[in-house]
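The complex appears here minus one protein chain, its other protein chains still in place.
Presenting chain A:
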């Protein structure tokens, strides 16, 4: 609302084409099993499927009944069963059980498994091992990309983060490469590709390979540059509390596949309402990127405007009234409905978030980011654990502490962990093991205190030797180097100045002016410098794996066509709504348009829950 939109911002490409492609392929696949059939859908494919083809479409193509995959014996009476699943061992195993049960009862059915977005050899292997490879037909529904909004595309693969970064299982990398390939073949060719992170590099290579295998067509590019980034390059940002409206809604109500369910406390009625949150919702579109403190004011202003629009009626004659009713009233009513919903949501969030606790929580977070009053922060976290405030929240603070401080002191590490275990159960021992492996929560190695020294010394001595030193140290272990990065990239603005959230001056506004997200800052810097030159020390601290490749038609990048100013950012391992808001802000400032492709929308809770290994 307060932002001045640069008028020359380019138009975004039309991504609904991706949906059409996916739908057509699905229908084709369903028709491969002619006749009436029951369809079993993997639980986490249901919402994405809903975006692509609704129940009516499915029924039109001979789908009789729809079931959710629940890993239980089935009750279907149909002679043909179709399974629409992710390529997971567990699900395939369940299907094997279903088929083998049928066999034991002498029941003959036809089975078809549609893997989305691709099948894995492991799955086929399992079918073979279970002796049903000949009984089922398998297919792939290459539904890689789900456009959640005009500028957000999701792969809807939340397990990407854990599989890839924790388990070292790279099976999804190729999927990411294929997704990129799809975008390239529909909206490319890209002029330049930048990236950072091991996984990004592999995804890039996988994509290049697919490009080389396939045929190439010359076409008008709709997307200019591409930036690939691994989630583990920046783990701090997703662990911060989100305070931008869309992010906050996600943190509190959990947006699922672009859709949120508002409970009775928001709707002020006795039932919940599901609402699509995207740019179609005019009210939401205007507040999604705003800092939460600004939202209420905006909403009340909006309510007043709406009232004025309604009030116009009073002075109208019949004719005017007629046009009003036919043209404006519907829009006003719609807007009214949405407005009341968002006001309800804001109120509900206010109740939760303006409390003392939340303010203190934010204060602690900001202190951690600034590296200020760390002891107080630790005792705050301790108290958090002792009082058994939400487990995930405690873990989040612990991880933030470790990430920003380059690990915990051994004494703190032990005592906090012991308290955590006592408080939330011993089974989190495994969770801690995971967190350690990923570098989210680690102990400071005795030698590592040196790096703190070194970075201080480095400033005094000339930069070159410092560079060499860092080089030697960064190979030691996985560590975040957050402080040094913060200084170099100016991520944490000086706290003594007042930050006017109404007129954001940089991307830090998404965290109340306390922190510019590292991921977005990297993107900004690389785009500005047209590569990684000058960022050598930064990439060293981020463990390298950066690249910048000029594509087939990027030779004449000086001609800034519209498509050149459309940047596709691909987050491997998920991104948060806050980061998307920050990129939108950056886009407005620089006259660019960002398209965010992510393996899934994430936030602190989702990220940490994926790390849990307790028995639940």
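In this section, a residue touches a chain if its C-beta (ideal position, glycine included) is under 8 Å from a C-beta of that chain, and two chains touch if they have at least 3 such contacts; residues count from 1.
In this section, contacts and distances are computed from a predicted model.
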{"item": "Missing subunit (named according to UniProt) among the choices \"Vacuolar protein sorting-associated protein 16 homolog\", \"CAHM1 protein\", \"Tubulin delta chain\" or \"Centromere protein M\"", "value": "\"Vacuolar protein sorting-associated protein 16 homolog\""}
{"item": "Touching residue (missing chain; options A:27, A:46 or A:430)", "value": "A:430"}
{"item": "Among A:16, A:54, A:323 or A:386, residue touching the chain not depicted", "value": "A:386"}
{"item": "Among A:120, A:190 or A:298, the residue in touch with the chain that has been omitted", "value": "A:120"}
{"item": "Absent-chain contact - pick from A:163, A:250 or A:546", "value": "A:163"}
{"item": "Residues in chain A touching the chain absent from view", "value": "89-90, 93, 120-122, 125-126, 163, 167-171, 173-174, 177, 202, 205-206, 209, 212-213, 382-383, 385-388, 414, 417-419, 421-427, 429-430, 433, 613-615"}
